[in-house]
Structures are given as C-alpha cells and as structure tokens.
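Shown here: the complex without one of its protein chains, the others still in place.
Our next item is chain A:
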Amino acid sequence: MSTVTPVTTTPPLTPEKVTAAAVAKKKLTSPWASLAAIVIAVLWTLPTFGLLVSSFRPERAIKTTGWWTFFTDPTVTLDNYRAVLDSESGAGLGSGFVNSLVITIPSVLIPMSLACLAAYAFAWIKFPGRNVLFLAIFALQIVPLQVTLIPLLTLYVDGGLANTFWTIWISHSIFGLPLAIYLLHNFMREIPATLLEAARVDGAGHVSIFFRVLLPLLRPALAAFGIFQFLWVWNDLLVALTFAGGGDAVAPITVALANLSGTRGTAWHLLSAGAFVSILVPVTIFLLLQRYFVRGLLAGSVKG
C-alpha cells in the first residue's frame, strides 16, 4: 500500500522492480497470444451473437432454419419483442423486469451493509470465540442452499411472510452473507494496522474508524461483492421459484422467462428475445463496473 520504496541494501543488479508485470506484458503482447485471444473471444461471443440475430427473425424462420441463414435471407421483425413484452397477449416480461429490480436492489444492499459491520468486527475487534465464529461462517459457504429450501419456507409460512418480497430478500441475504463477510474480512485485514492506530490516537472510536477510515478504503471490495451478488440475484431462478410463490405480483423476470416457451414448449422461438430483455441489466452493470469485477475475483485470494 505504501508508495515509499524502502531503502534496500541489495546491489542494483535487478534493473527494474516490476519484473512480473513486465514479463506478463511481454508474454501477453505476443502476436500468437493475441491471435489466441481473438479466436477465443470470437468463439465465446458467437452463440450470444447468434441469439441476438435469432431474436429479430420471424417465427417460421427461427423454427425451420439456423440463424446464419439470416445473412443470405435477411428478414427482420420486432414481433418477438412485442410478444415478449406485451402484457395483454404475450408473456409480459415487463412486470417481471420491475419485480427483478425490486428484488435485486435490497438483496444486494442488505447483505452488503450487514457484512461490512460483521467483517469489521471480525477483523478489528477482539472478542472471545472470534476465530471459531469466523470459521463457522466460512464453513457455511459449503452448505448447499438446496437443503435449506423446505425448512426455510416452512419458517416463512409460520412467520406470515409467505408470498411477499420479504422471503426473497431475506433468503438472498442469508445465502450471500458468508461469502460477503469472508471477502470483506480479508480485504479489511489487508489495511495496515498503523492506519487504525493513528486514528485511535486521534481519538476515534470504532464508529468513526469504520465510517471515516475504513469505508472509503473498502469501495473496491464493496463494488466487487455488489456485482457478484447483483448478477447472482438477477439470474437466480431457484430461490425465486421456491419462495416467491405469489404469482405475477412478486415473480422476477427469470420465472417469467422460464414460462415463456409455453406449457408444451411450443413458443420457444420467443426465448431469444426474452433472453435479451433479461440480460440487458446484467450486461450494463458488468460493462460499467468491469474493473472492479476483476479485482473482486482476486480479492481474498491474493494477499499483499
């Protein structure tokens, strides 16, 4: 973290300090590596591109020919999008879209704020049983959420929460917390203790240390976790399917999407258009916060 290079006694044999980065740069800029990267990128993007092309083709064309025939016989229609978004005759993904936003935003904010506080306590407050508790939380990541479905739903029903957004918010928060606490804890431990000691000398208590020293430093980690949680909640089907249970009023876009193809799968030509409406938000979020995403992948895995 500190930018001051310490005075070393090593003879100046190594020309530069950033050897690893230089090596990496050298390797990555080789033309073969570039070619490989381009090939991989094209291969990975091709299916999505085909899906995009498909979503604009008429029903008969989708059902009888592949998307690549679009280039020899281009017919464009917005019928699929109309059918997907029209709440009257179509699937009405619109209300699902709004429900998804209503579900996702609290489901990201709740675990994030709780995990911040918990991570601070685990990182910088000494209390008995701290390590055991932290280990327990870490271990909770291993529990597959599927085993909790029926017991949790029973609890919600007993508590009178069934068929509301609360069940989904609470469930996503519960499932997101172990990873959030672990990620943020590791990030907080990296902050040099001297920084906190200095603040303490200046008379700051836990509250002002947390808000005025740590929180500004935590932004990248919070953003990273936010993106993870956002994508996970937005794309989630299982949790919503099990806990929402109140029909169109609370069902997110993924549930609407799952039902889009019709009772016997006869309307599958709408799926490509539906998929594009649904990935609009995650793709935007990902493109905007891309650099945090990569940092988030590294958070907790690489120290120092």
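The rule is simple: a contact is a pair of C-beta atoms (placed from the backbone, for glycine too) under 8 Å apart; a residue touches a chain by one contact, two chains touch by 3 or more; residues count from 1.
We take it that contacts and distances are computed from a predicted model.
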item	value
Hidden chain of the complex, named as in its UniProt record, picked from "Na(+)/H(+) antiporter subunit B", "Alpha-glucoside ABC transporter substrate-binding protein", "Imidazole glycerol phosphate synthase subunit HisF" or "Thiol:disulfide interchange protein dsbE"	"Alpha-glucoside ABC transporter substrate-binding protein"
Options A:21, A:101 or A:198, residue touching the unrepresented chain	A:101
Omitted-chain contact residue, chosen from A:111, A:178 or A:226	A:226
Contacts of chain A with the absent chain, listed as residue ranges	59-60, 63, 85-95, 97-98, 101, 149-150, 153-154, 156-158, 162-163, 219-220, 222-223, 226, 241-242, 245-248, 255, 258-268, 277, 280-281, 284, 287-289, 292
